[in-house]
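Note that one protein chain is taken out, while the other chains of the complex remain in position.
Our next item is subunit A:
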Amino acid sequence: MEIFVQQLINGLTLGSIYGLIAIGYTMVFGIIGMVNFAHGDVFMLSAFIALIFFLILTTWLGISSVVLALFIVLIIAMVLTSLWGWAIERVAYRPLRGSFRLAPLISAIGVSIFLSNFVQVAQGARNKPTPPMIRDVIVLFQGESGYNVAISYKQIIIMVVTAVLLTIFWYVVQKTSLGRAQRACEQDRKMAALLGINVDRTISLTFVIGASLAAVAGTMYLLYYGVVSFADGFVPGVKAFTAAVLGGIGSLPGAVLGGLIIGLIETFWSAYFSIEYKDVAAFSILAIVLIFMPSGILGRPEVEKV
């Protein structure tokens, strides 16, 4: 029981990080129908940006309050990662609109390889550990066997930040003109263009929003694990994509739901079965969902038109 509750907390923390990344996949897929393979590496890149600015703030500028530093780092990482997201779309995806269907995916794989190796060349291949930023935990209750169920401040921060940003994001998509333009492009890009929506700009902004949410995930990942390396984009990226597919690709609540489910499955699998096969479990879920229920939990079934 104690282990169950503890794993539930851990799983939800991990799940919110996956959910944040998954939104980037699902939005891009919804609007231009491509799998943005490089999104996982954008996430990794944002963790590096966060790491570097955290070091600048704490060691060079001498900001002692970790929470303040984290807040500034989060903002900067979101801005700079958005710039990357925008640039990637502009250089690697926009010229391919109207090309054959696999072209954007191949291009995205190219971007993914480029990003991870760019970071490797620029920052070195080793793991980059940060000093533990926030250590305190709250003991929720003590089990009979003396096993403490605890929730750390880190986990609270991650869940709260995720919830706040998702609310803001939800407001943007549902209530603002940008969100309406986005949803219109998703339904019918040509018609949206005829009605005076700047489609290219909307798509660019979609990438910008996706990248900034990935930056939040990257910062939270750095906070949670305290270590990042250039190769860390691939597996979380695939898991977040699995989350997006599981929730129903194109559906925003689905991405968050899928992220939470994947996070829970991963932690429970590691706790109760075998930690070695946790990635196998994630990859298997991906294959099974894509093969047997490609429209996911909340997605609409796709009708292929000739």
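Convention: a contact is a pair of C-beta atoms (placed from the backbone, for glycine too) under 8 Å apart; a residue touches a chain by one contact, two chains touch by 3 or more; residues count from 1.
Everything below uses one rule, namely that contacts and distances are computed from a predicted model.
A chain of the complex is left out here; the name its UniProt entry carries, from "Molybdopterin synthase sulfur carrier subunit", "Amino acid/amide ABC transporter membrane protein 2, HAAT family", "Na(+)/H(+) antiporter subunit D" or "NADP oxidoreductase", is "Amino acid/amide ABC transporter membrane protein 2, HAAT family". Screening A:55, A:173 or A:199 for touch with the missing chain picks out A:55.
Of the listed positions A:112, A:155, A:219 or A:251, the one in contact with the omitted chain in the full complex is A:112. Note on the undisplayed chain: of the listed residues A:92, A:134, A:178 or A:271, the one touching it is A:92. In the full complex, the hidden chain is touched by subunit A at residues 34-35, 45, 48-49, 51-53, 55-56, 59-60, 80, 83-84, 87, 90-92, 95-96, 99-107, 109-115, 117-124, 126, 128-131, 234, 238, 241, 276-277, 279-280, 283-284, 286-287, 290-291, 294, 304, 306.
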